[in-house]
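Complex shown without one protein chain; remaining protein chains in place.
And now, chain A:
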Amino acid sequence: MVCLKDIVPAAENNINTRFIVLDKGRTKLEGQNRTCLALVADETASVHFQFWGDECDAFEPGDIVRLTNGIFSYNRNNSLVLRAGKRGSVEKVGEFTMVFVETPNMSEITWIPDPDRSNKYVQDSVVSPHSRIFPPLP
């Protein structure tokens, strides 16, 4: 299990984590498929999560979700999202009983290639301390 604050963009389906869904956007059609962007978080960080297909209807804010073999990468709109991907899966494991923070938001950080390690990324700068799509409640 990895904490959200430790996830790094990569072209690999290897993220196993647990988070709580804080907010959900509207479901959209992307080509043939439905997608839905959500704000999710654990006790270390938040991130944008992209639900796919039937997942869009199966999860609600307040749900605690286990992600197995997920991927953190750029989607078609070139924004950084966490998702299950074709090889990963999401499962609801609980509700409500999880603490979270909204800052930092891992999707609101720009990343640059690591000069020391090829194919790896490191944090460059923070675009926003929290999600700009799902701002914190007043």
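We take it that a residue touches a chain if its C-beta (ideal position, glycine included) is under 8 Å from a C-beta of that chain, and two chains touch if they have at least 3 such contacts; residues count from 1.
Keep this in mind: contacts and distances are computed from a predicted model.
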Protein name as given in UniProt for the chain not displayed, "GPI transamidase component PIG-T", "Integrator complex subunit 3 N-terminal domain-containing protein", "Aladin WD repeat nucleoporin" or "Mediator of RNA polymerase II transcription subunit 4": "Integrator complex subunit 3 N-terminal domain-containing protein"
Omitted-chain contact residue, chosen from A:L22, A:C36 or A:M106: A:L22
Omitted-chain contact residue, chosen from A:I71, A:V90 or A:M106: A:V90
Residue ranges of chain A at the interface with the undisplayed chain: 22-23, 54-55, 58-59, 61-62, 66, 90-93, 95-97, 99, 137
